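My questions will all concern the structure given below.
What you see is the complex with one protein chain gone and the rest in place.
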């Protein structure tokens, strides 16, 4: 097995997703199948191959330092689940 | 066992661009909450960033001014972590190819020069601000988020752990501040959070090389807090080690009110930033030509200016160091000298009365009540013997609260030096007549006794008699 329960729960935390114990097996089974298939990549020697981040070769695309209109606050907050006095409101933050 | 501290700084410097790093919202400080926001900096679905060219220019200039190598191929990366002040839940930053690397700056502490190496300078976006409902984060039931600051451009300037005391750390941060002010990329207003530091502190037995476990203190935004936090942390770690304990790698907050650092209940190892290249921003490729163009636009930097003041005006290394330690001070000095004032006198007056008064009242030199022009005029009055150095102190004091020209102040207050031989002669004669003992002492071979007589003449003239003339006349009359 490639993915342990610990791996899975670690990734779940990184993903801000809860994976209950009764779903762990299903997740691990599917991930194992997928990752095992992807092992075919290891067949390729990529020692001297550069990674491709950008589909097209572009560089130095810049914007001038000129102010554009901001949203008005009502529009900015229109989709907020909870707001207060022109702020977005969130539950208490416990440092992690 | 004796321990030595190993200190490194990550300084975050907000850049003085008009707009944010990845969108056209204004960066202006102090606006109403959530009014400098747009779909891009709010991280709404579908938006894409665009790079503000000034930020790249400022990044390169900061690199050049700190003796860094500029990376010809640089790119942005996503640094992933969840926090409500970060709308996308990643910070667009730079990971393996920052704009500048491998630099250094020199600092002076107690007359000793020390070179502090810079690991790197990278460009990134600032986060928003959380306003907590309670008095501290922990007793708040909710928080409010303001995204105005989200996307304000930052340079993160990372040092090697080359410092070993709070003084050195302060000198280093002052140097970085001076350089950023000189090259005009940041307002460096610490009270507005333009310049803030994360400090890493560890201890190791003196003479050993291996680094100890470090703690980190984030967002230190004054020089005093920087020194206090480091000193406290060195003391705390020393005690832990001496008690046979070990240091926990963690982030601590510095509480300036109590002067202590506190653990933040950290799970440091849970952080996995999963850096990945930012696919929405093409790489930044900088040619030698562009680098040289930016280099040619750099002003004279603190170290060069200091050397020039020493050479050109014969200032001491110490004085030149203080005068060039901020751009505003160096410019003030230049302006005083430009009036025709003697440079050494200018330096003395700045280092003395001016800085003392500014420090006492906590005023920045750029807002000094005695402007460079007027200080220059006053120094010229000394040079022309209109006033003595001693009277000048009175004039300076008056100028602090009176906006008149020094010449007018001297005239209005009747502080013009007495250079009329007849007038001085009268006072001298009187003093000789009334101080027989001193006269006898002098004539008996105690040449130092003339000092007491000069003092009496100055006192009688309310300090206005020209001291050189007094000396000369006394010497003549006493034979």
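Order as written gives the chain letters A and B; numbering starts at 1 within each chain.
Operating definition for what follows: contacts are C-beta pairs under 8 Å (C-beta built on N, C-alpha and C of every residue); 3 or more make two chains touch, one makes a residue touch a chain.
Note that contacts and distances are computed from a predicted model.
**Student:** Which listed name, "histidine kinase", "Cell shape-determining protein MreC", "Glutamyl-tRNA(Gln) amidotransferase subunit A" or "4Fe-4S dicluster protein", is the one UniProt assigns to the chain that has been left out?
**Tutor:** "Glutamyl-tRNA(Gln) amidotransferase subunit A"
**Student:** What are the shown chains in contact with the chain that isn't displayed?
**Tutor:** Displayed chains contacted by the hidden chain, ordered by label: A, B.
**Student:** Which of B:192, B:272 or B:364 touches the chain that is not shown?
**Tutor:** B:272
**Student:** For the full complex, which residue in B:31, B:44, B:307 or B:423 touches the chain that was left out?
**Tutor:** The missing chain is touched by B:44.
**Student:** Considering the whole complex rather than only what is displayed, give the residues of chain A touching the chain that is not shown.
**Tutor:** The list for chain A reads 3, 7-8, 10-12, 14-19, 27, 30-31, 33-35, 37-38, 40-44, 46, 49-56, 58, 61, 63, 71, 75-76, 78-82, 88, 90-94, 96.
**Student:** Since one chain isn't shown, list which residues of chain B touch it in the complete complex.
**Tutor:** The missing chain touches chain B at positions 39, 42-51, 78, 80, 82, 84, 87-90, 143, 145, 147, 272, 274, 276, 279-282.
Definition applied: only the chains that are shown with their structure count from here on.
**Student:** Based only on mean CA positions, could you tell me how far chain A sits from chain B in angstrom?
**Tutor:** 40
**Student:** Could you pull out which chain A residues touch chain B in their complex?
**Tutor:** Touching chain B from chain A are residues 13-14, 16, 53-54, 58-73, 76-77, 84-96.
**Student:** Mind pulling up the chain B residues that touch chain A in the complex?
**Tutor:** Going through chain B, the ones touching chain A are 17-19, 23-26, 32-39, 42, 50-54, 56, 75, 80, 82, 84, 130-132, 137-138, 140-147, 264-267, 270, 272, 274, 277, 279, 281-285.
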